[in-house]
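Single-structure report; data block below.
The complex appears here without one of its protein chains, the remainder shown in place.
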Amino acid sequence: MPRLLLFIPLLLFFVLAAFLWKGLSIDPRELPSALINKPFPEFSLPALQQPERILTKKDFIGQPVLVNVWATWCPSCRQEHEQLLVIAQAEEIPIIGLNYKDERDLALQWLQQLGNPYQFNIYDEEGMLGLDLGVYGAPETYLLDAQGIIRHRHVGVLIAQDWQELKLIIKGWGSVEN
Amino acid sequence: MLKIKIIFGLLILLSSFMLLAAIDVYQFDDPEKEKRFQQLTFELRCPKCQNQNIADSKAEISQDLRTKIFQMLNAGKNDNEIVDYMVERYGDFVLYEPRVTPQTYLLWFGPAVFLLLGMLVVTLIIRSRNKAYKEANDHEPSLSDSEAKALDALLKTKQGKK
Partner (left out) sequence: MIPEIGEFALIIALFVSVVLALIPMYGASTGNEMWMTYAKPLAMGQFFFVVISFICLGYAFSQDDFSVVYVAQHSNSQMPIQFKLSAIWGGHEGSLLLWALILSGWTFAVSRFSKALPLDMLARVLSVMGIVATGFISFLLITSSPFARYLPRFPADGADLNPLLQDFGLIVHPPMLYMGYVGFSVAFAFAIAALLSGRMDAAWARWARPWTNIAWAFLGMGITLGSWWAYYELGWGGWWFWDPVENASLMPWLVGTALVHSLAATEKRGVFKSWTLLLAIFAFSLSLLGTFLVRSGVLTSVHAFASDPERGFFILMLLALTMGGSLTLYALKAPNVKSESSFSWLSREVFLLINNIFLTVMAVTVLLGTLYPLLIDALGLGKISVGPPYFNAVFVPIMCAMAIAMGVSVAVRWRETTVKAVLNKLWLPAVISILCGLIFPLTYGNGFEVRVFLGISVSLWVMSSVFTEFMGKFRNAQTITSRLKQLPLSYYGMMVAHVGVAVTAIGITLVSTYSEERDMRMQKGDSVELAGYQFTFQGTHVVKGANYMADQATIVVTEDGKSIVTLSPEKRRYNVKNAMMTEADIDPSLFRDLYVALGEPLEKGAWAVRIHYKPYVRWLWLGGILMAFGGLLTVADKRYRQRSVKLEATHA
């Protein structure tokens, strides 16, 4: 009997090794959104292109939308811009832009030079909406359903594969043209 | 592959520059608030950095969070409200002191349990070992009472001298 007890350390080691192995396939830096299945935060901010126009949640609730957090100081945002234009072209789901802690002039220039995939842009100069959203680094893309509930967040450059995944999620809710 | 490694290396290099001390200048109207600020920013984790609290991180998001905490302190919020505010937006990840939930029972109570277990095991081992020793030596010819007493006395004086 006591001999069996001596196998306990070995057993504990196997448990540890199993967890470590699983750990190799997890990214510890990836942070899931704390707002999944919660409503998009309330806000009242000016539009980027029309400063007099104040935008609120009501402006995009009623259909599934993508909210893309971007800024001109973010090099990865530049990378994903192509993909956003492709999504906008496909006209399957509107993209709302959240210009995060940026300068209006630079942002407008960028859209002019690179193309504008956004229905409209929320100008979050102070970054307070970003804070309410739990944004920790641009670019981020949020998928909202028709009721304005956040269903998915993608952090980092959005590539074609990610767009396919998003489409699958949307299909899962029924028709895309809701 | 090489390219990825280089990029990785540079990224780590660049992000490690975030290690520089973050020093802002907030004017606190009372030292109590300043202490609370220091405590809160010590306990909250920067959502983006490589394991730093928001007191020491130079990342933009940390600066925003520090500003927010400063504002909330001045608005009269208590510590719990401020922490809840952060957790609502960033999840439990930002708490360096994990909440005590069934998922963290092992974490919080484990050490005490291990200690007690350890003490228990030690007690059992000593007891069984003394028993085994006694049994092993019971078969030897035993000393007579007077011999045993003399031996005892001898041992005690020897030990006293050490």
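Just so it is clear, A and B label the chains in written order, and each chain counts residues from 1 on its own.
Criterion: contacts are C-beta pairs under 8 Å (C-beta built on N, C-alpha and C of every residue); 3 or more make two chains touch, one makes a residue touch a chain.
Please read these numbers as outputs of a predicted model, since none were measured by experiment.
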Exercise. Counting contacts across the entire complex, name the shown chains the missing chain touches.
Key: A, B
Quiz prompt | Interface with the unshown chain - residue positions in chain B | solution = 2, 5-6, 8-10, 12-13, 16-17, 19-26, 34, 38, 42-43, 45, 49-53, 55-56, 91-98, 103-104, 106-108, 110-111, 114-115, 118-119, 122, 125-126, 128-130, 132-137, 159-162
Quiz item: In the whole complex, what residues of chain A lie against the chain that is missing from view?
Solution: 2-3, 6-7, 9-10, 13-14, 16-17, 19-26, 28-32
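Operating definition for what follows: only the chains that are shown with their structure count from here on.
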Quiz item: How about chain A: which of its residues touch chain B in the complex?
Solution: 29, 31-35, 101, 127, 130-137
Exercise. Using the touch definition up top, name the residues of chain B that touch chain A in the complex.
Key: 47-48, 50, 60-61, 64-65, 68, 87-91, 93
